[in-house]
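These notes are about the structure you will find just below.
Left out: one protein chain. Kept in place: all the others.
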């Protein structure tokens, strides 16, 4: 089993479908990860304990997915100097605008790297984590460059019939 | 000096002008209060310690004012079963919509009593706190009834010349 | 039958599905409640009569659920010094933004404790009512503390397989 | 002094600058009017009493101007079968979106004729009142037709130098 | 067949489902009406011709329903001094915000009485038209007062089981 | 004097400051233009007459600038098959969102080429007009290519001292 | 096979359903076109190469359809002096507001002719392209005038039964 480099936390079990996209990317790139359900509002102590324990375990990046008043990513960032990536999960009401603004509008001093709303953002969270890890991992960097080429190639192969 | 029944926390010193409205109300009603600058993002431990110490000190209500990704009220509510009142402070960009949605859109299980944006909301936070305290304080209830009458009277006295 | 401590009013029968969440909480906590359909716009006199009669009956808190131009909670608050909790019900058009702004943006002097849009907000309205009542009811306070612990425990037990 | 045909109510003295535009129109068209400060939230009884007394006094149209959670026009409409015109007054936060949605998003059964936000809407409220009155007043109809022609003429006379 | 007092225009055949609500009201109140599909953008000349011919036919009120960049009500108002009521029809994208702002944000000089988005607004357009006509029709006024009472009665009869 | 190829219409004299940006571009590119104040709502007949007369005068493109419920560009497009460019003028309330949605959300069949809000959009309207005219005017095309190069050059020359 | 005058690019295969509307129009008007899947973000070099090659091939207009952070139309416009028409494709979250603002809010110097969101905009993109080409093609101009007449005629023929 791989050493965990990326810790993914999500605010509720219902965020699972979105977070799956992040997991798929990390698996593809062979990056060790873990997934926890931890809520800024409902399990604040457990969340803090989890976040404070990350450096000792060698975890390098935290990805946090939450919806509505999405305080999760910001609360994680409050307790660590590791880079924190936030995924705003779309909600039925307000079409995700609440999740987005809560995640992205962080005050001075505590950055959260906010992704786009929902599954696109979840996939991109995984890719950004790999890009950061690739700064000190040449194998990962080459995989990332190949991923980018494959993505372009896949688009170029599309034939449109209209 | 009055026993503190209402603890006001604000996320940044710049929220002072708004919170002054809350203080004015509590002073007028003779309710003991305190004001602290504590940030969900920049002083999370101090905030938790403060909130967890409130019941022993006999504090009954928390009022939290913050702007942008306003996690403050929600983070307070995560650590107490006392009623928590949130004041969304208006920001220059997005005209306060971010503060409002971050404060009001709390997930199931952790309520925040959200007020209107800015000074109106700050004044109303003070009034709501008094209304809650008045449930077990007849003197306060009578003052509140008088306040409501005076407010109506003041409006009725306005003479409009157009 | 329990003495009514919380009076729930809703603007239309279609708000029932949302208000059910409030009722479930109050039942679980053993708090006496009643549910009425009363509209600020269609039955204004009946609404006022209902609200003005609450104190004599020993009711302590009003919860008001309404959608669109959701004047209900504000109109209730206009006629009482009891704490008023507002639930913005989501609408098909505008995804609940109209209900939210109408409920939360109360002017100086007349607070409404606004919850999040829809079912989350309805559940939280029930919890906030219990938190307020718990200020003078130790049994209720202990139940609330246990509720909070159970909620955290339920999240911690979730096992994620990805 | 002219018989009052249009009763203007505004929620706060600060709405005066906006309502002045309505008054100017009604004066120009020679329509009798009155202006009252009455709040749906702060003077609800006085408001209802005022609205219920209008038909006996021969008033035909009500114009209501309010900001934020602008329940005023809707509450007037709840108590009368006279046509009610609403003016959403712009607020510093949210740039008037709250006032607009609260005024316009009326539920089935209780119409409010909503105007545009602020001074344009206030002027148009006066014009619409005159258009309604002109249905049974030929002199007023002719004045209205002339007003429309003059407005067009004024625009056609503009010389642009660029 | 009844003399047409209210002319309803809609911008597209797809607005029919919404406009049906207006028709139901006018039928119930026994007010003569007509329904035309006429577009500000696709049949501008036919629209102008229709609007300019209304006074001679004794039509007193125009109701215009349209979606997206909903210029219809404003363009009708540009060509008549009759009162014009606008219904913003909800669109799939932007959830009706475009229709609402296009209909309500009329510039100085040309009022449109804007209703709420979609079916509620359509029903209210019919009621407002009746309220305006009732200013000079006592039978209609009494029907309107009865309608209001029946509406309140219907709500009071609702029994909620929760 | 140059033959008019681009006719600029604006809904109100207050749009002048914005339209000046369009004029500056057309002057720089040596394209003949005219500027008229004509309103979809206040001078509809004059507007139609103006638009219908354009082809005979050899005008090729119409640019329409308006604010609020900005029906101008759409109404111009309703009466011509010439390309119509719309400039949403920013308003004090709603920060230009109303002007933008009214201008851009045209229904099927009647396109308006919508620019960005305010002065940027006004400048771009002039450039787009030149780009369209350049399709049949090689001198203009070369000027446009040079303009693009100069713009890039100007940016490259900027020295930042921080 | 027709000479390509209009090059349509779309950011993702999922935009096909929307772009089909553009294609239908260009086919009906007999204008030569091509459709390519090219992304500003995933195939930037291929996109630039495609855009830079257009003038030599005699292409006159580019239509770009994209969703979310819809940089496509702007990036096309950055590399050409041909007129660029943008179609904001509606997204599940945010109901298309992100696509619209990204496409329309172009800075000074680089215009994009933005259409309405989704299928209406796609159809209009095709019509605007034909209107521009019709400036130098009398047959196309006549077809366009006939199209406009047919559209009006189709609306006039609608019989409404209510």
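Should a chain be cited, it is by its letter among A, B, C, D, E, F and G, assigned in written order, with residues numbered from 1 in that chain.
In this section, a residue touches a chain if its C-beta (ideal position, glycine included) is under 8 Å from a C-beta of that chain, and two chains touch if they have at least 3 such contacts.
If you're wondering where the values come from, they're calculated on a predicted model, not measured in any experiment.
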Task: Visible chains that the absent chain touches, using the contact criterion stated earlier - done: A, B, F, G
TODO: Could I get the residues of chain A that touch the absent chain, sorted low to high?
DONE: 60, 81-83, 85, 100, 104-117, 119-121, 123-125, 127-128, 131-132, 134-136, 141, 144-145, 148, 151
Open item on the list: Give me the chain B residues in contact with the hidden chain, please.
Closed with: 12-13, 16, 19-20, 23, 35-39, 42-43, 45-46, 68-69, 92-95
TODO: Could I get the residues of chain F that touch the absent chain, sorted low to high?
DONE: 90, 95-97, 116-118, 120, 151-152, 155-156, 158, 160, 162
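Please note the rule applied: only the chains that are shown with their structure count from here on.
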Task: Taking each chain's C-alpha mean as its centre, the one farthest from chain D - done: A
TODO: Scan B-D, D-E or A-B for the interface that duplicates D-F, counting it as a duplicate when over half of the contact pairs agree by residue number.
DONE: B-D
TODO: Let me have the rounded angstrom distance from the C-alpha centre of chain A over to the C-alpha centre of chain C, please.
DONE: 35
Task: Interchain centroid distance [CA atoms averaged], chain C/chain G, Å - done: 49
- [ ] Find every residue in chain F that makes contact with two or more other chains and list them.
- [x] 12, 39, 42, 68-69, 94-95, 104-107, 109-110
Task: Contact pairs between chains, per stated definition - done: A-B, A-C, A-G, B-C, B-D, C-D, C-E, D-E, D-F, E-F, E-G, F-G
